[in-house]
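Part of the complex only, each chain left as placed.
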Amino acid sequence: MLDVIQFSSFSEFLHMGGYAFNVWSVYGLFAVFIMANLFLPLRKKQQILKEQKRRLLFSEAADDAQAPAGDK
Amino acid sequence: MWLWFAKLGSPKWFYELSSKWLPWLVGAMAILLSVGVIWGLLFLPPDYQQGYSSRILIVHVAVAGTSLAFFPLMAVAGTITLVWRMKLADMVAKNAAPLGAWFSFITLATGSIWGSVSWGTWWEWTDSRLVSMLFQFFLLLGVISLRSALEDSDKAAKACALLSIVGCINVVIIKYSVEWWNTLHQPSSPVSLSPDSPNGPEFWIATGIMILAVYLFLAVSLILATRNEILVRERQAQWVQDLVRQE
Amino acid sequence: MSAAAIESAHNVPNADSSDGEVLLDIRDLFCERDDRILFQHLNFKLRAGEVLQVHGSNGSGKTTLLRIICGLNDSYQGAIYWQGTEVVEHLEDFYSALLYIGHRVGVSKVLTPVENLRWSCSLQRQRDDAAIYSALATVDLRGFEESQCFTLSAGQQQRVSLARLLLSDARLWILDEPFATLDASGVEQLEGLLSKHANSGGAVLVTTHHQLRVPKLQRLSLG
Amino acid sequence: MNPTPATSTSAAFLATLRRDFLIAYKRKHDVVNPFMFFVIVVSLFPVGISPDPVKLAEIAAGVIWIAVLLASMLSMDSLYRADFEDGSLEQLLLSPHPLYFMVLAKNISHWLVSGLPVVLISPILAYMLNLPAAAYFTLLLSLLIGTPILSLLGSIAVALTVGLGSRGLILAVITLPMSVPVLIFGTLAVQASVNTMSPAGYLALMLAMLAAAISLGPLASAAALRISVD
């Protein structure tokens, strides 16, 4: 049963037997939904790492600056 | 057993373990999703009544079914937060709420789109599934709203945990009361795609694959978000700082 | 009066004066807020007959410490013992011996001082109106007994809460900046109360930026 | 200087009840406002929808129930707020008595003071909205059972948000979805009476919900208060 592709042409595929808008908007939404919830976390991770790296370097720089000033 | 439990509660342990699992989960998800979508879009025969619009259902049913998992999930995580004070449970719960709202929203949206074909209307108050899903959506938004309103993150964690537990009970009650309400209002009974309809079993196999895929997606997305949360909340920990330096 | 106040931070303040019964025993307390460690390895004992002043600069964690001990804040690690048993296990016993007055003094604005005190007494130890009136007179609120508390000045409201000290039979007092808005006579009066309570076998844990004039004062430095 | 509380829990319960009545007596607007809000909201409907008595009769039960829902929820705002702000709530939490009873006392007095008047005025508004007379008694009864449930539910939400400055809306956002079952059974009961059927089944269900709410609600509220005061 799997060997039957239901469409003979690409335009027919796009047309979805008259339900193009409904079918494609659902699959479109689904794609957006999946992508958003995978890529937003990934992008956020990059941001977090960047931000934390910046802070880390910043505080290390501050420590270095303080060390020669010599309260220890 | 207890040791394992305590260990699982450690964000570091979870971070490392999930690093190992993620590739497998993502792989399985990708395969199942593409099988489901390609099958759904290319191979699935048209429904004898609804034509190709039945292809919507694969997505709709999978997302709808999965979205019901969120309140139980959050309630369990909430109990763990309140009883064992496990930070990890709250990190999961915190990210589960918005994800659950996404799921509910997509259920509502795909359901509406399907409804516009099968019922000729985008929204129908006489269907109990619609109405109770709408209120589940509201409850999730309530949890999110409470979380953002309480500034103290520790307090917010516990408050949301409690609300999730109360809400979980409520989702069940709402579901049944709405159903009962509707049977009394004589619902306009929509066409049903039952397993023994003339469509044959393919539809249900495709749906099953989709459901599995969407569950995997839920896991992957939640784990990704939780890992971010760990990086933020544990930013002072040595291991996170080492990790940041490596990047 | 400056008792043997061991001023080093996070330390046992009263290693020498081991005469009274140990009422409160804090073991290895740790607290962190917003990634800043407020205190760690904090150990101290509070004995009957002692007044312990927690001091430290603004933001050093005094309020936080007091609230942790009262069980109003549970973001800590470590253990708190009351008369030998852990507090969380016998909360009721602890609470029936505790009197806490925080930054928010627990005085309802719409009620009168008398009505406020009636209620607070009913939670711990019933007192009759005569006792309440005389307590209010002692804290210089004669004439204000029947005014609603929102018409009182900041210091007068604090005085209402101090009247609770006179009425309660709690053994442990935990007071967070009770001197903040008091005038000179109020300060003196409260100091007298603290000494008296300590002398009669009670214990006091208090934060303030004032220089306390109380005999046998212990001090604990934070931050 | 004894370790056991010198006052009994029941005395503390009564004292708390008395105190809250006293405060309500002094802050009369807290008592009158839910009531007025209810009346005003109900009377917006003839203005906003239609003054036609037939149409009004159709929506009467629903409108009254929704207005009660809103009034009850908004009135909750005053339940722990003042106590939190002036520190009395901390004192309540530090009392040696089970918090369940203290919270229950506050819930009871609050309902008596702000819920009951709304229930009692409802028949008059039902008349104004032209509700069939047969349904008056059911309306009253359903409100009498339903509003305490709403209060107990609302109390949890209020306890969770007690530290927030303005929380009217967030309270609504949390509580309204949870109150849907009460609304459904309440209106179903009234509708049944309008259609001259027996509302007993619905009312029994609501009673069951009330029993559950009384036993669990204050526990949840108490837990929520401990979280919030932190």
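Letters A, B, C and D mark the chains in the order given here, with residues in each chain numbered from 1 onward.
As a working rule, contacts are C-beta pairs under 8 Å (C-beta built on N, C-alpha and C of every residue); 3 or more make two chains touch, one makes a residue touch a chain.
This one's a predicted model, so the numbers in the text were calculated from it and none came from an experiment.
A.B. asks: Report the copy number of every chain type across the entire complex, expressed with the labels provided.
C.D. replies: A x1, B x1, C x2, D x2
Convention: only the chains that are shown with their structure count from here on.
A.B. asks: If you average the CA atoms of subunit B and of subunit C, how many Å lie between those two points?
C.D. replies: A distance of 49 Å separates the two centres.
A.B. asks: Could you tell me the distance, in whole angstrom, between the mean C-alpha positions of subunit B and subunit D?
C.D. replies: 33
A.B. asks: So which stretches of subunit B touch two or more other chains?
C.D. replies: In subunit B, residues 154, 235 touch at least two other chains, as defined above.
A.B. asks: Which residues of subunit A are in contact with two or more other chains?
C.D. replies: none
A.B. asks: Where on subunit B is subunit A touching in the complex?
C.D. replies: Residues in contact with subunit A: 33, 37, 39-46, 51-53, 55-56, 59-60, 63, 99, 102, 106, 109-110, 113-114, 116-117, 200, 202, 217, 220-221, 224-225, 227-228, 231-232, 235, 240-241, 244-245, 247.
A.B. asks: For a test of understanding, state which residues of subunit A touch subunit B in their complex under the given definition.
C.D. replies: Result: residues 1-2, 4-7, 13, 16-19, 22-23, 25-27, 29-30, 33-34, 36-38, 41-42, 44-45, 48-49, 52-53, 56 of subunit A touch subunit B.
A.B. asks: Per the contact definition, I'd like the list of subunit D residues that touch subunit B in the complex.
C.D. replies: Touch residues, subunit D against subunit B: 156-157, 160-161, 163-164, 167, 170, 173-174, 176-178, 180-181, 184-185, 188, 209, 220, 223-224, 227-228, 230.
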